[in-house]
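Encoded as structure tokens, here's the structure I'll be asking about.
Omission of a single protein chain aside, the complex is shown with its protein chains in their original locations.
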Amino acid sequence: MKKKEDKGNRRKFLKNTFTLGAAALATGSGAALAHKNESGGNGKTEKVKVLTTEGKVVEIDRHIDDCKIDPCAPPIGNAARQGIPGRSFVMVIDLARCKNARKCIEGCQKGHNLKPDQEWLKVYLMKDNPEGEPYWFPRQCFHCDNPPCVKVCPVGATFKRQDNIVLVDENRCIGCKFCVVACPYSVRIFNWDEPPESDIPHEEYSPEVSVPAQIGTVSKCDFCADRSREGKLPYCATSCPMGALYFGDRNEDAVSNGTDTLRFSQLIKERVGYRYREELGTKPNVYYLPPVERMFDYESGLDKLPEANQKVYDEIRFGKNGKNK
Amino acid sequence: MNSLKKIIKNITYALIIVTVNLLSVSEVSAKVQAKKERVRMKMYYSKNDAGERLISIGLTAGSGKKMHGLKNEKVILNSTANDSTFTLAILETDSLGLINLYLANDYKFPMDENGISIIKASYGGDDTYRSISKELEIADIEFDFTFEIDDSVKYLIIKANKIDREENKTPINELDIKIGVQRLYSVLPIDIVETNEDGIGKLEIPDDLPGDAEGNLTFVAKIEDHDEFGTVTKSASHEWGTPVSYEVKPLPRQLYTDEAPIWMIAAVFITLLGAWYHFFLSISKLIKLKKSA
Partner (left out) sequence: MNTANISIKDFVHTLEKPSKKWYFWVAVLSIISLFGIYALIRQMIEGQIITGMRDNAVWGIYTANFVFFMGLSYAGALISCTSQLLRIKWTKPLMRMAELLTVSSLIVGAPFILFCLGRLDRIHYLLFYGRIQSPITWDVIAISTDLVFCIAFLYFTHIRDFAKLRDYPNLNTANWRKKMYKILALGYKGTADQKKYLHQAHDIMAAIIIPTAIIAYSLLSLLFSMSLRPGWHSTIFSPYFVVTAGYSGVALLIVVMWIYRKTQKLEDHITNLHFNYLGFALILLTFIYAYFCFSEYLTDWYNQTETLHLLLSKFSDFSQFGWLSLFHIVFAFIVPVIVLGFPWLRSINSVTLVSLFIVLALWVKRYLIVVPTLETPFIPIQDIRPEYVNYSASWVEWALSVSGIAVIILIFTVASKIAPIIPVSEVSDAHNLEKPKLLFKTKGE
């Protein structure tokens, strides 16, 4: 077990050296890579040690080419309303792998400077019928192709792009919350009070980065479009220890969870992927793989939660009057 | 699997508790504490598509959640070839206990006649930590891609050669090479090919892989953590993909886009026109009233 995990981590490490160009070694089990420059943009450098031909170790600036999409810097203002050409972003969530580790939530919150109680991504406990076994259901913005939230926005502060992404321009949002109401999946959250001070470097607000947030406006999952420009997966996908979240470009027909990269079309076909509440006609861009042949007991996802948090799921687990079990 | 993990965890805990109890009452404990902590070293060699070569060393101590990197520790890098040892470099770990050492493009390791270099990293240890060393065999490898269509089936042919000190190429057989196509976030694996005695591997490429706007696909060959060659990647581009339109199409006039459907604008406009026409009509009556006064 342990050995296998180690191997996985090592593979992950190698994958990272492979894809990112910049190499670093993981200190332990899945620890963060020493990747210092988080902000986008070309022409970045890092200090590296180089062994010269003469056999001397010198420190030089190494150019990091982490720009995968031009322009690399997240667009400002109206430029952000144009999708990234040729891209069609999708997410695939493997319900069989989710065990409510909640690392995706933490990664997302850290990356987007959210408060601990602000969750762009929520993990629900679902039960499809009284006889069914509950399963964990991560849910963030579905970036619908027919988004009910965008329809109702009176000022065009939330918009749909050609690359599937639905974004919020907090510089324009008037905070009417109609989009929050219109979303059938309750994915949108409101900045009820002053957002926390941001330590994430940013030059000017871009809807793709969503940082810094503004009081009195609506925010939600942005599919980490700014990270895609650097060829990086969204925070949630990279922080999931189970690799349950796959992200990718449908036009490339590939989705990746950081370790494995799979063909999107085959994955959906073979694993009978579905979209949540297809009947609503919102045409989501997030697909789910059914929670069959699960790797974990759903109860293992409860273990780490405080008792008060566990009670929230009692109704799902035991039925309304606690009689079902 | 999970329950197994739990059992192991429990047993570990039990052992720790028993050990701690035993030790705390005996004098042995002082000696055990004075005993040096075990250190782990990881060492990898990799060569990326741009030809950049990198030696990565990681120095850690502790285990589980207490695992931490050893920072600012000296590591000596030696090379052994033909029974003689050179010191390549003396390095220091960073705050995470890591060393990343790039090799200049024209840097050459001391090699033996088979083209193999042996690199050894040693950590001397100190009062708290034990010493440790690790050895790595490194040889230079080269991949060659050829693209072939046979009976309308697309084949990628890859040739792997070892390069020795005199730049002689020797085919490498029985080498597992992962072949994939480069995607935005990662490489989408197609399959693994094994080279034959001529160092050649042949792989059928599916027809329906989306490429870029011109249909170009970037094929990537990779070996991972090989005993002799480390981690090496090499890519080549070929026009075997289905082109994807990179044209940004304007969004339609829809409820969810910026531009409203025409009928909607017309309906609102006509309704408003009708209402305000009547408003101004009645105001005009009032103006007449005022004038007639």
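Every chain is named by a letter (A and B) in the order it is written, and numbering of its residues begins at 1.
Criterion: contacts are C-beta pairs under 8 Å (C-beta built on N, C-alpha and C of every residue); 3 or more make two chains touch, one makes a residue touch a chain.
As the structure is a computational prediction, the values presented were derived from the model and not from experiment.
**Student:** Which listed residue, A:Pro85, A:Pro184 or A:Pro290, touches the chain dropped from view?
**Tutor:** Final answer for the missing-chain contact: A:Pro184.
**Student:** In the complete complex, the non-displayed chain touches which residues of chain B?
**Tutor:** Within chain B, the residues that touch the unshown chain are 255-256, 258, 260, 264-265, 268, 271-272, 275-276, 278-279, 281-283, 285-286, 288-290, 292-293.
**Student:** To test your reading of the contact rule: which positions on chain A touch the chain that is missing from view?
**Tutor:** Considering the whole complex, chain A reaches the absent chain at 117, 122, 124-126, 139, 148, 151-157, 172-178, 180-182, 184-186, 188-194, 214-218, 277, 280, 282, 308-309, 311-313, 315-316.
We adopt the following convention: only the chains that are shown with their structure count from here on.
**Student:** Return the distance between the CA-based centres of chain A and chain B, expressed in whole Å.
**Tutor:** 18
**Student:** Contact residues on chain B for chain A in the complex?
**Tutor:** Within the complex, chain B touches chain A at residues 1-2, 4-5, 8, 42, 44, 46, 48, 50, 52, 54, 56-58, 60, 67-69, 88-91, 94, 96-104, 106-108, 180, 183-189, 208-210, 212-213, 222, 224-225, 231, 233, 244-249, 251, 255-258.
**Student:** Would you tell me which residues of chain A are touching chain B in their complex?
**Tutor:** 1-2, 10-11, 13-15, 17-19, 21, 23-29, 31, 34, 48-53, 55, 57, 62, 68-69, 81-83, 85-87, 146-147, 150-151, 156, 159-160, 162, 228, 231-233, 247-249, 251-254, 256, 258, 261-263, 295-297, 300
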